[in-house]
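Can you read through this structure? Questions will come right after.
Only a single protein chain was left out; the remaining protein chains are all shown in position.
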Amino acid sequence: MTTLVTPAVPGPGQDPYPSLQPGGAPSLQPGLLPGSVPPDVPAAGRPRGWWRRNAVWLVLLPIAVVVTTAASSFRVWAFWWPDGVHYESQRVALGEPAHLASEYLDMGFDVPERANTYVLRELDATVTGVEKVDELPAPAYGMPVEIPEGSVAYEVQLHFAAEPQTDLSLCAIALVSDDGTRYGEAAPDVLGNSNRCLPDGADGFVSEQPEWDVSSFVLVDPDATIEQVRLSFGGPDYLAVELP
Amino acid sequence: MRHGRRRITWKGSLLVVGGVVAGCALVTTVPQETVVETPFVVEGAVGETLDLTYADLTVTEVRVADTLESFSEAAQAGGTFVVVDATWRATQGATSFVGAEITDAEGRTFWPTDQAGCSTSAKAQPGYAWHVTYCFDVPKDALAGATVRLARGGQTEEHAGQRRDAAGVVDLGISAEDAKTLWEATETVTTESPGYATARAEGSEE
Partner (left out) sequence: MKHARNGSPDIAFRVGRRVVSAVADDMSTMQRVGAGVVAALVAVTPFGAWSKVEAQADPVVAGTAIEVGPFDLTVVRAVKTGDLGYLTPAPGNHMLALVVDVTNTSDVPEYSSTLGSAIPAPRGVDVVPQESLTDLATNLDTDLDTDPGAGAGTEPGAEPSPSASPEDESEAEEPELPPASIVNVADATTMRILNPGVTYQVALIWQQSDEFTGSEIPVEVVGLDWIDESRLTLDNGYWLPGEVAFQGDVPLKDNTDRTPAPEDQQ
């Protein structure tokens, strides 16, 4: 006995009628008389597995994951990244000058012609000394300030060089201790000075001289070990100055 | 993909219904609020220093007053003012302390007033202790057993600002008898503006 139907094109390595037993009578589909041809011949080829059938989606899945993550993470760069100081752009030793250059949007408060333009802030900064002091100098405005009980005061000395009219607003000089505590990061400082990067009593937020020195005072816990000075202008990047 | 009309099968329906039931059961049995929202409450008493990780908090003194006076304004209590003196010592970086709330024995809550030089919030940096005076206008029956809750996160919208963050809760130490005498006393407190905390003598200096 031979088979009743011979496939015109045999499937690759696969019998299209697995139910046909070689050398035996073909088992028929229900309702078919022996000898008749099944009306709807299923397409030849091996039934594709789940992975094959969904291959396109499987390829698209990792792409979709990447796209959705990127879409929902816009807050990281839109809100978190520009707000705060969290990127160490440079690290120098005490006394070593650092060249800082960063762009910011000028509001034109001090130099009206720069209003609403992006300006490159370029300056050389050197932290020349960090010392514990026993008393605070008289502030430019207001009553003298005593070092409060349970605190010690540090004087941070800096030297700046920049073209006059360089905007130094949002200047922050923070002392970082070995446990990561950031002392004095917010303005105004202990003497009520709202811009630490300009000489005491300067009005406005732009530099006037090509070079100048600044002394900034910070209150610190008595048992803290200061390891680093951080200089920043609103972030997100900051200059780290390692203390010996 | 299968072609033709898709059948609604018992198996499929059971799977869907079972999945929904399982999800509901999970949501109701696992207390999500306590996991997601509960602040880390640090409890203490007046005079004790509480470690809130981001700051050390000390409630230094609790007073009552009918009248509060500052150099610019005098405020009269509708009930009585509970005047809470506290010091904040930030331990991580510059911090705003926004939360200030009194809870009475019944669970009612009271917020501070900004009248007469009283503070409703504070800002401080590490390296020093910062003294703040909070004033709460409360009724007589709120005094006994009241606690004050101070934190960097705000208490509005069911303590939303304090979720998964530390909050200090300090028992004001007012007993029922204390409450009576405190209520009857007609004190005037001259408020101090916030400033560096010193080992101050009793009362106010200025």
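Residue numbering begins at 1 within each chain, and the chains themselves are lettered A and B in the order written.
Convention: a contact is a pair of C-beta atoms (placed from the backbone, for glycine too) under 8 Å apart; a residue touches a chain by one contact, two chains touch by 3 or more.
Everything quoted here is computed from the prediction, not taken from an experiment.
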item: Per the touch definition above, residue among B:Leu26, B:Ala45 or B:Ala74 touching the missing chain; value: B:Ala74
item: On chain B, residues whose C-beta touches the chain left out of the figure; value: 1-3, 5-6, 8, 73-79, 106-116, 136-139, 141-142, 157-158
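Here is the rule we use: only the chains that are shown with their structure count from here on.
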item: Separation of chain A from chain B, taking each centre as the mean of its C-alpha atoms, in whole Å; value: 33
item: Chain B-facing residues of chain A, complex; value: 53, 148-151, 180-186, 218-221, 224
item: Partner chain A, residues of chain B touching it in the complex; value: 1, 91-94, 123, 125-129, 196-199
